[in-house]
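Quick one: the structure is below, and I'll ask about it shortly.
Of the protein chains in this complex, all but one are displayed in their positions.
Just so it is clear, A and B label the chains in written order, and each chain counts residues from 1 on its own.
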Amino acid sequence: MSPRNPSPPAHDVFIAGVSLTKAGEHWQTSLRELAFEAVRLAQIDAGGLVPQALYVANAFAPILSHQIQLGALIADFSGLRGIEAVTVEAAGASGGMALRQAFLALMSGQLETAMVLGVEKMTDKIGPAVLSALATTTDADHEAVHGITPAAQAALLMQRYLYEYEAPSNALAGFSINSHANAVTNPNAIFQRALSEEAYTKAAMVCEPLNIMDAAPSVDGAAAVLLARRSVLPSESETPRVRILGSASATSALALHDQPDILTFTAAAESAHAAYAQSGLKAKDIDVFELHDQFSIFSALSLEAAGFAEKGQGWRLAHDGQIGLQGRIPITTFGGSTARGDSGGATGVYQLAEVVLQLQKRADKNQVMDTKIGMAQCLGGIGSTACTHILGRE
Amino acid sequence: MNASQQDRLLKPMEEVGIVGYGAYIPRYRLPAKEVSRIWTDGEGGVPIVEKAVPGLDEDVITMSIEAARNALARAAIDPSEIRAVWVGSESHPYAVKPSSTVVAEAIGATPHTQAADWEFACKAGTEALQAAIGLVGSGMARYAMAIGMDTAQGRPGDALEYTTGAGGAAIILGPAKESMARFEGSYSYATDTPDFWRRSNETYPEHGERFTGEPAYFEHILTAAREIMKLTDTQSEDFAHVVFHQPNAKFPMRAGRMLGFKDEQIKTGLLVSLIGNTYAGSPMIGLSAVLDKGQPGDRVLLVSYGSGAGSDAFVLSLTDRLPALRDRAPRTQEYIDRRTEIDYATYARYRGKLALK
Partner (left out) sequence: MEVSRHWRLKKQRYALEGEVCPHCHAKIFPPRDVCPDCGLDARTLYQFSGRGEVYSFAKVQDAPEAHSEQSPYTVALIRLEEGPLVTAQLTDIGDQPLEVGSPVEMVTRKLRSDGERGMLVYGYKFRPLLRPSI
């Protein structure tokens, strides 16, 4: 048991409803409208349950939409005027961290219901301005000033990974191919086309050795998860109930150069293992793992951090077909950030909602068989913030 | 020569010498034939072989920092003992805000130091050198640094575009007894001669074409050279090396011959054919090349020329400390040899000649 994330007391925090909206370029839709849609759908999914508080996961609205205080803005716009509302920001880990804040609030007994909304409006700016916003997840004084972007960080990781483990240049192709294959049947994905190994090999470089297929597109998106204690859940439900079994987060440095070992996602490992400890589970018990594939190298390092592969061996899981819907450890089952699209701070909420769909057998063509336990892990930057949740079907 | 004429020789109270020097030349080269390919269909001769072009992340400040670090490596003194960091250039990155404070900060000379930027067209570097001799020679300062560095501007298509290069050198002045070269005396000559200028807020300079020759370059260079030789009682054959401001390959050779110098005396310090006219850096880096190769006991004549117009002239003698110190930093030739050839399009981009807005 990690001292940073002690096991919570026996608890009864459930997912009462989820929503997913289409990730993409929504030129006609504003930040608040994206948010409202996700809030509305989650409430419907929860049988009309009204949240007592709203936790907004968002990273880039202050820069891209010149908007802060999203809690009040969205509560007001979504017909929840008056409730407690706040924004949670931890870059790409915002979604998981918002859920964790809501979970802790319910655990404390102060709240019985809370809406966790992930929303990101990436297309209010275009071109290099978006890259500049994304680069604020790096260390401004010691990375961004040198022209470092998240893709550059990932490329530096990838270069070193391939060098250190003597892996072939297409070692990570399998992650992108898997995500694209899964997105074909996800109506919420921005890309719904399979990717061939040949197309991957020919893909344009965005940050050599990282090509455009190694990197997730930044898109608009909103997803929501409505949490409730058992006492306020409707007594009858058509779908199985999903409970939070483990919730943990950890941090490491923002900058690559400040990591003791750049090829170990320490925060991801710590948070995963704390969540395992809380839930009394191990990696082998996880039936589906929504990891944060903002870049293909993240998939390899996340699988290693969470204990699904030895250090330096994560890339082999993609080669061996173990990450597909029928594989040993299915990941990015709806396309992940790579093919569904990466919606910044909303990503973690997409992941959680997707895990819930898998556990409730609502994943349709993307359904993984026999899912009882699912895990979602989102990362801020290069795993500088990591947040892991384990969910279980009752 | 009467006493009042002898007063023209600039000679400090205490003997001053060069205790450190360092060159810098950026790595990119634009062949002159690339310029003629674009502007004259390749017709007509070209004045030099190629010129040095700074990279996108270089300017007079960054280039001065590297030259200054090379000078410090040779001087092996504590940079906090330098009481003046003076940068002469006609390409200071800021119109208002000194280049010299950035350089001084980067080399560790701040904060107990004088810092200033100098401007006198192509003799801004030797202007700083002349003043630094005074500062050290008066006893005010033990060490002072004078830098001549430029990223020369020339209007696209103008005759200047063949030659406007980039580079320069830093010189640390100190007590003669610590030096690798002693100053025997110096001299300055200035008149109001409008041969070349750049108005405030203009990107490219204007020049008087053939007017830049006889009444400008030659009048000032020849007079300054003759005066200093007269004042130091030297003849052309007394010098192992002579360095003139070198806007092209022809002018310094012709000036040298007119003064009775042989080509061998001129060629060691004549770099213009391979790096271009480095404006304020030109006489300074010529001197750096001579210090790289000269022998103890060699006497050196250095004459700059700055449009507008004026010349500074210096007579130096190299000491036996020189050979041991010069390999502590890259020689001028090592920078010349480090070259990546670029085409006109890349040059246009590197020099900010593409309209991005």
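Just a few scattered comments:
One rule holds in what follows: contacts are C-beta pairs under 8 Å (C-beta built on N, C-alpha and C of every residue); 3 or more make two chains touch, one makes a residue touch a chain.
Everything numeric here is computed off the predicted structure, so don't read it as measured data.
The chain we do not see here touches A, B in the full complex. Summary of contacts with the chain left out: across A:P209, A:G307 or A:G327, the touching residue is A:P209. Touch with the chain omitted from the figure is made, among B:K33, B:K262 or B:R338, by B:R338. Only one of the listed residues, A:V56, A:L70, A:L256 or A:A346, touches the absent chain: A:L256. For the chain left out of this panel, the touching residue among A:T149, A:T266 or A:T333 is A:T149.
The chain not shown here is touched by just one of B:E34, B:D59 or B:E90, and that residue is B:D59.
Interface with the hidden chain, as seen from chain B, comprises residues 26-27, 55-59, 61-62, 65-66, 93-94, 97, 102, 105-108, 330, 334-335, 338, 340, 356-357. On the side of chain A, touch with the chain left out of the figure occurs at residues 128-129, 131-132, 134-135, 139, 141-149, 151-152, 155-160, 163, 205-210, 255-258, 260, 262.
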